[in-house]
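Of the protein chains in this complex, all but one are displayed in their positions.
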Amino acid sequence: MWKWIQAFASPQNFYRISKKIIPWFLYPFIALTLVGLYWGLVIAPIDYQQGESYRIMFVHVPAAWMSMFIYIVLAVSGGIGLIWQIKLANVVAKVSAPIGASFTFLALVTGAVWGKPMWGTWWVWDARLTSELILLFLYLAYMSLGNAFDNPKTASKASSVLAIVGLINIPIIHYSVTWWNTLHQGASVSSVEKIAAPAIHPDMLMPLILMSISFKLLYGALMLMRARDEVLIREQNMRWVKNVIMEDGK
Amino acid sequence: MTIAEYFEFLPYGKYAFYIWFSYLVVFITIAILFIRTSSIHKKTFSQLRIKYSRED
Partner (left out) sequence: MKKRQSRMIFVALLVLGVGLAGYLGLKAFNENLLYFFSPTDVVEGKAPTGKSFRLGGLVGVNSVKRDGIKVNFDVTDNANTFNVEYKGILPDLFREGQGIITTGSLINGTFVATEVLAKHDENYMPPEVADALEKTKQ
């Protein structure tokens, strides 16, 4: 088992297999996004309270979910990198960070643009909004810490520790709307009571689900594409990398 | 006239500005992610090509 995982996670194997996997993320991403956008912007009915404005949800909520999902990926692969010293785990963590930061940025911006017409303000310092902003700072700190060392091994170690420490923020973001009084509303879909009977009409839930799957696929595609190049850089003294580069463009 | 009122001619009327602005920001951000990914790819290959051609 142990040997098998290490063989599978060898950089060279990853480089070969990932090339075949990427289209399986990329094309479904495009298809699901088109269907999701059409459903969310055209088919979905208006909301009884918020009218048309709630349509921002179809990008806001998937982006916010991704911001937390990718952070968990950072921490878990950081932990795997620390304990088992699997090179690939460190690569995945490193290339995921800017993608996660982008989704966090999107969650914050689309949230502000949604908050203005509905709440009456772009921003408040309530527990949900503040903890999501802290998440963005954690991503930025993670990225700059990873770039602060010349030795990629030391960089991976330091940033993995930071990712694990910052993991505490994830349950805080998720439960902020239950633990404290916030301006932000509670969870419509992602809570234990709501998962069986979401507080959202099926015609509005479908585009939300489609868009969140599409964002997951987008992350998968981007992460694999970036991981392939990162692997080449880290393994540049290996014979197989030289073969890959020299055979490219022939 | 506020900026939201200026864009009321678009679909979703009163909320057009907020909705289209959100989707535009998402589109631009995703486009930048893809552009960055491809520029990293090109940079990686050209750097490594130079390195190996020096060695040969």
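Should a chain be cited, it is by its letter among A and B, assigned in written order, with residues numbered from 1 in that chain.
Assume contacts are C-beta pairs under 8 Å (C-beta built on N, C-alpha and C of every residue); 3 or more make two chains touch, one makes a residue touch a chain.
Please read all numbers here as calculations on a predicted model, not as lab measurements.
Just so you know, the chain we are not showing touches A across the whole complex.
Residue A:Q49 is the one among A:Q49, A:N151 or A:N237 that touches the chain not shown. Note on the undisplayed chain: of the listed residues A:A187, A:L210, A:L224 or A:V244, the one touching it is A:A187. The set of chain A residues touching the chain not shown comprises 45-50, 54, 57, 79, 82-85, 117-121, 124-127, 161, 164-165, 167-168, 172, 179-183, 185-188, 194, 199-201, 203-204.
Quick note on the criterion: only the chains that are shown with their structure count from here on.
Averaged C-alpha coordinates give centres for chain A and chain B that are 16 Å from one another. Contact residues of chain B toward chain A in the complex are 4, 12-15, 18-19, 21-23, 25-26, 29-30, 32-34, 36-37, 40-41, 44-45, 48-49, 51-52. Chain A meets chain B in the complex at residues 41, 51-53, 55-56, 59-60, 63, 98-99, 102, 105-106, 109-110, 113-114, 116-117, 218, 222, 225-226, 228-229, 232-233, 236, 241-242, 245-246, 248.
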